[in-house]
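As you look at this complex, bear in mind that one protein chain is not there, while each of the others sits in place.
Moving on to chain A:
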Amino acid sequence: MPVFKTPFNGYSVKFSPFYEDRLAVATAQNFGILGNGRLHVLSLSPNPSQPFTEIAAYDTADGVYDVAWSESHDSLLVAAVADGSVKLYDTALPPTSNPIRSLREHTREVHSADYNPLRRDSFLTSSWDDTVKLWTLDRPSSLRTFKEHSYCVYSAVWNPRHADVFASASGDCTLRVWDVREPSSTMVFPPHELEVLTCDWNKYDDCIIATASVDKSIKVWDVRSFRVPIAVMNGHGYAVRKVRFSPHVRNLMVSCSYDMTVCVWDFMVEDALVSRYDHHTEFAVGVDMSVLVEGLMASTGWDELVYVWQHGTDPRAP
């Protein structure tokens, strides 16, 4: 299975929605605490001796905490940078023209970026300045700023069915659901006693959302009745950094954690843990499942490695 070594510590990995063999990796020097960052765009090849080709690599003055592919242009990427800027890159343009835009509005680290898969013209960024911002590609400034959280917003993700709805996960221990047409959040509830580090919508049921937290658990909720979770999944040894629902299987989801493992869960089953992958030797902080290839997953961690493997196989097998 292909492994790519990044010079800096990995922070996030995302498959391209256009090309099966393409992915982007966000990395930051010195574990993202101090130093530069680099955004890699990689291409997978069937050639086993050189499984990865680097199509592009963009250096940034501070760590890149997250990356999002555009849904409208196959060569466009959005980078969430630790210095508070949001940078747009176009791999079709020469390196000297990149970044094509640098948006400076967030006053603290930008922790996540997510592109609207339905409208395809806009994207969200969430930041440690407690806000979420909505942007479009053509405008130099944000369309809206959503300011309600009282601590770092770690993630803001679009609902896959409702083009104007998104959810945000914050260190203030709440999950908020928003509609961009409304002036304030439509729903707020505390899924965990500790910081909520990540959330993701189910790809088949638009009311189901998963949250994961510093409390080491992953919970799946129906937003229509958020008093009691549909499922609670324990098993990680430390805080869970990211969760992603599978684009292909309704009940399947993947998570990565500070316990250095990547786990796959079936939340409708009593014994939810399907697989545990312990290939990383440092915090596993980024994970993604491909929309185009069923079962293909990628993960990255602070051990400076990016693994791409098929669910059910060993990521470390050659």
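The rule is simple: contacts are C-beta pairs under 8 Å (C-beta built on N, C-alpha and C of every residue); 3 or more make two chains touch, one makes a residue touch a chain; residues count from 1.
The rule is short, and it goes like this: contacts and distances are computed from a predicted model.
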The complex has one chain missing from view, so what does its UniProt entry call it, picking from "SPAG6 protein", "Retinal outer segment membrane protein 1b", "acetyl-CoA C-acyltransferase" or "CAHM1 protein"? "acetyl-CoA C-acyltransferase"
Which of these, A:V177, A:V214 or A:L305, touches the one chain of the complex that we don't see? A:V214
Kindly state which of the options A:F245, A:Y258 or A:W309 is in contact with the chain not pictured. A:Y258
Identified contact with the non-displayed chain, of A:A113, A:C173 or A:C199: A:C173
Cross-chain touch to the chain not pictured, restricted to A:D21, A:E109 or A:D288, is A:E109
Contact with the hidden chain (one of A:P2, A:P17 or A:G32): A:G32
When the complex is taken as a whole, what residues of chain A touch the one chain not shown? 31-34, 82, 109, 128, 151-152, 171-173, 193-195, 197, 214-215, 238-239, 241, 258
